[in-house]
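With one protein chain removed, the remaining protein chains of the complex are shown where they sit.
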Amino acid sequence: MDGCEVVGIKNGWLGFIERQTIPLDLRSVSGILPRGGTILGTSRTNPYKNPEDLKKLLAAHQALGLEALIAVGGEDTLGVAVKLIKEGLKIVGVPKTIDNDLSNTDYTFGFDTAVNIAMEAIDRIHTTAESHHRIMVVEVMGRHAGWIATCAGIAGGADVILIPEEPIDIEQVSAVIKKRTARGKDFSIIVVAEGAQFKDGTMVAKEEKKDAFGHVRLGGIGQVLGNLIEERTGFETRVTVLGHIQRGGSPTAFDRVLGTRFGVKAAELAIKGEFGKMVSLQGNRIVVVPLDEKAVTMKTVDPEFYGIAKLFFG
Amino acid sequence: MDGCEVVGIKNGWLGFIERQTIPLDLRSVSGILPRGGTILGTSRTNPYKNPEDLKKLLAAHQALGLEALIAVGGEDTLGVAVKLIKEGLKIVGVPKTIDNDLSNTDYTFGFDTAVNIAMEAIDRIHTTAESHHRIMVVEVMGRHAGWIATCAGIAGGADVILIPEEPIDIEQVSAVIKKRTARGKDFSIIVVAEGAQFKDGTMVAKEEKKDAFGHVRLGGIGQVLGNLIEERTGFETRVTVLGHIQRGGSPTAFDRVLGTRFGVKAAELAIKGEFGKMVSLQGNRIVVVPLDEKAVTMKTVDPEFYGIAKLFFG
Amino acid sequence: MDGCEVVGIKNGWLGFIERQTIPLDLRSVSGILPRGGTILGTSRTNPYKNPEDLKKLLAAHQALGLEALIAVGGEDTLGVAVKLIKEGLKIVGVPKTIDNDLSNTDYTFGFDTAVNIAMEAIDRIHTTAESHHRIMVVEVMGRHAGWIATCAGIAGGADVILIPEEPIDIEQVSAVIKKRTARGKDFSIIVVAEGAQFKDGTMVAKEEKKDAFGHVRLGGIGQVLGNLIEERTGFETRVTVLGHIQRGGSPTAFDRVLGTRFGVKAAELAIKGEFGKMVSLQGNRIVVVPLDEKAVTMKTVDPEFYGIAKLFFG
Partner (left out) sequence: MDGCEVVGIKNGWLGFIERQTIPLDLRSVSGILPRGGTILGTSRTNPYKNPEDLKKLLAAHQALGLEALIAVGGEDTLGVAVKLIKEGLKIVGVPKTIDNDLSNTDYTFGFDTAVNIAMEAIDRIHTTAESHHRIMVVEVMGRHAGWIATCAGIAGGADVILIPEEPIDIEQVSAVIKKRTARGKDFSIIVVAEGAQFKDGTMVAKEEKKDAFGHVRLGGIGQVLGNLIEERTGFETRVTVLGHIQRGGSPTAFDRVLGTRFGVKAAELAIKGEFGKMVSLQGNRIVVVPLDEKAVTMKTVDPEFYGIAKLFFG
């Protein structure tokens, strides 16, 4: 990047609108490799939800005099980038989401770290399940795709893995648990993605409820599932919602290497003036794909891969 | 232990009653040092809750021909042991609880591991709090004593730590968050022990609620606190309940060394015939204390130590 | 594998020759997922080095009545398998080596775990380098290929990465260190694969020396390099040889998932009677390739990938 001035835009599209920038020089990025999260911050602002925001964003782009923009994010961030490309902005995309649900790359960075954290949590919960003779339900991230559940579940030796891609069959789950009991295993681990749904559609995963103080209390799929399992099997069941601990923490080698390779390739593209592209991992190689609607389409878990998980049910 | 035959009793007092034993020889304990949990299993059975159980237990003791019994556990397990000593059983106690709330020892084993796991979770949540500009509430174990909250909170750099020993002052918590905001910190970490209570006594930490399916839904102190904070500060607040991930996992060096030293000393006492005693850590030394009511009295967090935590509020 | 009887052969080809087997049923494999190493043991015996051994091996194969053999290993183990296939044995191969140096798969399992361990060591050494103002040389595994060095080096933010694929230019290494010093960085991290060689060929990586007691003392490339750097730059230089700590330990999610997927596919092949094949990872998919000479050919580090590492030199 010799000869280029690099600035970081803070807090996603919100920071772009508000022109919040920080210099990204050797000094400011020194020592960030082992750190989790982002030194740039994040937001959920989508400039296409408010014409005023879009106007401000385009004005900011002009004012900042950017010759190239590298957009780093998942479906939401890159979805906006795809639209901005049509407005004429010179953008290179980098796929980053812990959900691993982007179509045009084998992996997004952030995912491997989240899977390892979830796996370690399942390992620990395994210990308790075994010592205390319990059914343990572990709810992991994944609103629309079950990548974290499938990978962390297989890695953690879960007995059942439930994902948004396939409706939950509570009878099957109970049968697995009972089959294990019959084999002398008085504990089971059920991993469920937060976005998994029941087969019959009568149960919603997230229902809003108000508690005694009028606050909204959310009951996730994990808790609902745990109650049903306890009811049907008679075994003491405990629910753990991993939630925010799946984010943050020092990244794994896989994610650090992937992030570095993506960054190097994105910078190359920006310098060469190849815009409207996204960097992507295919096998062992970093390749370049169009940054278009297809790139930001959701990638759900391959049934063949999920089939591996199902092999171990029971 | 040369010349002794050692058997393990499975699943606590329940397993004693049911005469579930396994040989504890070199072969069966090989390789257990790095493993979390217990190869013996556990239960919550208290033989003093049911005269029949007690009778069976005493019969089992007779039948097994035990010359000495080493009881490993916390307030509950050792509380039963104290009573059994009065029945004439030859017992040596070993203090083991992740809550660290036994009076007559500086530390119980299991605690250091739980604190490190909670700290690592807080470290990760810190990343998200900072990147996403949020208030994060982390609920940790500790029904009656705030040891895990205080240690993991200080270690994780929590901005507020709330424990059962001191009522929660929601105004003070909000004030800390606002003071931080005024200093330019748009995130805060609040660590709360599951047994913490509000000042005015009007709010219970665990209220039973039924959801749409008639299942009991428990709302812990973390969720209640998060709602109140969001209401009073206007900042987006997220709650993480660490729950079962605080148990299990490979033990820390501190716990492995302490467990080994306790075990060696307990065996010595058993061989010498010194019963009615408990092994204990005082400073760097393993000492012997009576296994009596005092030994199983709860040790709450020292106000001076909690004062350290409070120094950093804000 | 329902309906099949599965036995494990202990200690590689040596155990095969000696007919050391253990049953591999649900009970014997229960709980092995989070454990490092192998419950089967290993050896370095190559039956093709001794005709007697080969004869015994073929006899053992007959005697054991194996309908299929799944060979799990790297260049050596699978190289023997390729030859045994020609003798008529029904073999399916699974690529497993921490060196990641097999040609016909994107990754071998064991590699990701080793890279993460090496990266964590480099992270820690980074701290010391910075606090103590030193040049730190870290020697990692990799006799013939620099995969671990390249990946762990990039992930750990090494300033120079040296691999067997490219001769070491000591002038260039010194220049990088001096350039960093000029920029105010009074420390550097040099990661070197054990098989790296100097440019001019005058220096051997492993020289045999005898110490005062007549024992052979091996000085690896790390130590030789450290001495040269200290001599040429005048900076205090310390050498760490990671050695055996790169093996063992609980596997990463990537390795556990890959190992599981490989195992499932290998079992499928064996059941279907598709022998002379190896399971392989290509992108996100498990595919089947011939288990032939090509499969056991060494895969060195792609110059383009190593080019990423070189971008950061200095």
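As written, the chain order gives the labels A, B and C, with residue 1 at the start of each chain.
Note that in this section a residue touches a chain if its C-beta (ideal position, glycine included) is under 8 Å from a C-beta of that chain, and two chains touch if they have at least 3 such contacts.
Small disclaimer: the values here were computed from a predicted structure and weren't measured.
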Neighbours of the unshown chain, displayed set only, are B, C
Identified contact with the non-displayed chain, of B:G3, B:P51, B:G65 or B:G283: B:G283
Which of B:T97, B:S174, B:T233 or B:S250 touches the chain that is not shown? B:S250
Out of B:L54, B:V115, B:A196 or B:V239, which touches the unshown chain? B:V115
Where the complex has a chain not shown, which of C:V224, C:A270 or C:I286 is the residue touching it? C:V224
When the complex is taken as a whole, what residues of chain C touch the one chain not shown? 11, 35-38, 41-43, 117, 120-121, 123-128, 130-133, 136, 203, 207, 209, 211-213, 215-217, 219, 223-224, 227-228, 231, 238-245, 247-249
Had the left-out chain been drawn, it would touch chain B at residues 26, 33-34, 106-107, 112, 115-116, 118-119, 123, 126, 151-152, 154-157, 183, 250, 252-254, 256-257, 260-261, 264, 282-285, 302, 304-305, 308, 311
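In the analysis below, only the chains that are shown with their structure count from here on.
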Considering only which chains touch which, label the overall pattern as line, ring, star, complete or other. line
Approximate Å spacing (C-alpha centroids) for the pair chain B, chain C: 41
Multi-chain touching residues of chain A, meaning two or more other chains, are 123, 126
